[in-house]
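Structure in structure tokens, see below.
A single protein chain has been omitted from the complex, and every remaining protein chain is retained in its original position.
Entry: chain A
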Amino acid sequence: MKVLTLNFLTCAVKACKSSSASFPLHPKDCELVSDTIEANPALIYNVLPRVDWAALITTASEVNPLPLSSVSPSPSSHLPFPPPNQIQVPHKRMETDKTNKESREQLGFPTLPAQPPTKEELEADEKMMGELHTLLLETQISEGMLRCGNCGHEYRVKEGIANFLLPNHLV
């Protein structure tokens, strides 16, 4: 599943729906895979207006290879990390034309600005365009867990497929 999918999902537990802590789900011990996708600026421009940017920042920070302890907590508490323009994460672009399996230590995520870039800004900033391309279109979660910040339930991701079926006691 593409990392971007997390922007459209929440915890499946009914009681969590009303809690803002149930979104986004938090990736845990995730193994990432990068697909090579042809540049598609229209897709980036047109998905940005519908992306929950704060949630995307959270997701990008949580799937990145930096140990979370090296990131100080944010005063606004909603975002589990400081103003994003202060985080420098090594960034590695996948160049091969086959799907690559990379351990989480090898994939890095870009620094996202605090606000979503406008189309004009993206047109002028090839680097950011490339980074968003990698994050939004190329990166998949292949293995790991997705944890709800409200109830703590963890959903398993296996072979790129997240399982949202709840055990009977949570239905």
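Throughout what follows, a residue touches a chain if its C-beta (ideal position, glycine included) is under 8 Å from a C-beta of that chain, and two chains touch if they have at least 3 such contacts; residues count from 1.
Here is the rule we go by: contacts and distances are computed from a predicted model.
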Looking only at "Ribosome biogenesis protein NSA2 homolog", "VPS35 endosomal protein-sorting factor-like", "Ribonuclease H2 subunit B" or "ERF1 methyltransferase catalytic subunit MTQ2", the name UniProt gives the absent chain is "ERF1 methyltransferase catalytic subunit MTQ2"
Missing-chain contacts on chain A, rising order, are 1-2, 4-5, 7-12, 14, 17, 23, 40, 42-43, 45-47, 49-50, 119, 137, 140, 155, 159-168
